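Take this structure, written in structure tokens, and hold onto it; I'll ask about it next.
One protein chain is absent from this view; the other protein chains keep their places.
The first chain written gets the first letter, and so on, giving A and B; residue counts start at 1 in each chain.
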Amino acid sequence: MVREDVATGGAFLVLGAGLLASGTMLPAGVGGLPGAGFFPQAVGVLMAALAASLAIRGIRHSATSDTNGGDLRAVAVIAALLFAYLALWGTGFFLVRTAVFILLALRFLGRRWLPSLAFSAALVAFVHIAFDAGLNVSLQ
Amino acid sequence: MRAGRSVGVLSAGILLAACSAPQGPYPAREIKLIVQAAPGGTSDTVSRVMASLAESRLGVPIVCENRPGASGALAFSFVARRSPDGYTIGHAPVEIAIVRSLGYADIGPSDVSLICLVSKTAPALVVQADAPWLTFEEFITEAKGGSGGVVMANSGIGSIWHFNILLMEQGTGARFTHLPYGGSTPALVSVIGGHSDGAVAGVGEVVSHVQSGTLRALAVFDAERSSVLPDVPTTHELGYPIGTPAWSGFFGPAGIDEERVAQLADAFEVAFGSPEWAKLCRERGMQPLFLGREDFESFALQQQQFFEEQVPKLVRLGAP
Partner (left out) sequence: MVTAELLAGLAAVLDWQVLAFLGAGVCLGAVFGALPGLTATMGVAVLTPLTFWVSPEQGLAMLLGIYCGAIPAGGIPAILINVPGTPASIATSWDGYALTRKGKAGLALGINALASAAGQLTSIAFLAFLAFPIASFALRFGPAEYFGLALLGISLMAGVSGDRVLQGMLAGSLGLALALVGLDPMTAYPRYTFGLSEFLDGISFVPVMIGLFGLGEVLSQVSERRARAKAARIEIGRVVPKAADAKSLLGSTLSGAGVGTMVGAIPAAGGDIGSVIAWEQARRTSKDKGQFGKGSLRGLAASCSACNAAIGGAMTTMLTLGIPGDAVSAILIGALLIHGIQPGPLLFANNQAFVFSIVFLLVFACLMIMAVGLLGARPLAKVLSVPPPLLWAGIIVFGTVGSYALNNAVADVWAMYAAGLVGFVFRRARIPLGPLVLGLILGPMMESNLRRALILSGGDWLALVARPIVAVFLAAAVLSIAWPWIRSRRSASRSNLGPPSSA
């Protein structure tokens, strides 16, 4: 069994079935023409069929052991930082928040304090010049 | 955040915020104008040109910001939620009177402070340049006789030009097969390419194609002839008083101080009188029309009422 394929297939099978089911609740077409629900159902069927065949292939074949480890904890931390940064969008002091975010991320990735501080200041200054002043984007 | 501004302006802003009073000189800092469409289109050009012309009168910059989406509903709601201090205003197109009827957002002209109206654009019916129909009557007769044999491209279900096609069906008894597109341009391309028989779009959008000989305009949906298409008859002349125009105005959140609305309206009126504005209107096929606050209010409320009555009757979302 190839676990990766079974997992991918299973996840998409659920998604495809959901699309198919929700598609039937959308308006059907009038006068022999496909309506708003036609395409969601078609995509759902396609997705479910592909997913099922991937899952079946995964179950039949023998596993090729290539566990790609990788540092998932680091990704989780960076993603958490990112979403915290995004959740604070619109609360003012955008440049300061951005600088703090970069600083924290760089520190976490093992850069030293001073260079990280200098880099985040430079990056934020560039963002200010390019977007705030240059493109008139109001970042808050 | 605009740290680069001079200290004077900054401290004036802080002072103002501290007093949080509508008194004191207005405007003291830059005004933001929210545009409900993407950069480059007519709404955007109107807003940018008007902003740059009105700036000198107000003495502060007016900065345009594009927030497109949901027929403008996102921008309207955004402006309506700002504080009514006169520093955030928005471009108000006809859609502000329609979006509630379509269910995109619960907002309409009665929920905001209207400032002024600056232009109007009439719809025009166009067919391919070598189409067999030379007049509006011939086209209508064809559409009445056939059973949906005449295909009308529209700029999207619920859009102002689609709505005019529905009014045309209602007012003339014609029946069309409707072909929805995502905007006026692809709808007109569909007619130029001969994939559909006709389309309705703003005079300004069709005029270049009419002049270059790829489209023929059969009627302008208005009481008066258009200045850019003077040879094209109006529907009113032909005995069909149908059609509702697109328009451009400005608005702010409900509850802006009347003095400030008057100041803004005055600045836009000065801009309206400039030759640059007249030139833009000529190029874009818009009819310059200035309505001050009160006239704009009664016009916009009347429009809102009209759409609230007609949209549920004519537009059926979910069915072509």
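The rule is simple: a residue touches a chain if its C-beta (ideal position, glycine included) is under 8 Å from a C-beta of that chain, and two chains touch if they have at least 3 such contacts.
Keep in mind it's a predicted model, so treat the numbers as computed, not measured.
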Which displayed chains the unshown chain touches: A, B
Sole residue of B:Ile157, B:Leu238, B:Val270 or B:Leu314 that reaches the chain not shown, by the stated touch rule: B:Ile157
Which residue of B:Thr214, B:Thr234 or B:Gln287 touches the chain not shown here: B:Thr214
Footprint left on chain A by the chain that the document does not show: 4-5, 7-9, 12, 15-16, 19, 22, 26-27, 31-36, 38-40, 43-44, 46-47, 50-51, 53-54, 57, 68, 70-72, 74-75, 78-79, 82-83, 86, 89-90, 98, 102, 105-106, 109-111, 119-120, 123-124, 127, 131, 135, 137-139
Where the missing chain touches chain B, by residue: 38-41, 45, 48, 52, 65-71, 73-74, 77, 102, 104-105, 151, 156-158, 177-182, 185-186, 188-190, 192-196, 208-209, 211-214, 280, 283-284, 317-320
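Everything below uses one rule, namely that only the chains that are shown with their structure count from here on.
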Centroid distance [mean C-alpha coordinates] between chain B and chain A, Å: 37
In the complex, chain B residues that touch chain A: 1-4, 32, 63-65, 318-320
Complex contact set, residues of chain A against chain B: 27, 30, 33, 35-36, 92-95, 128, 132-133, 136-140
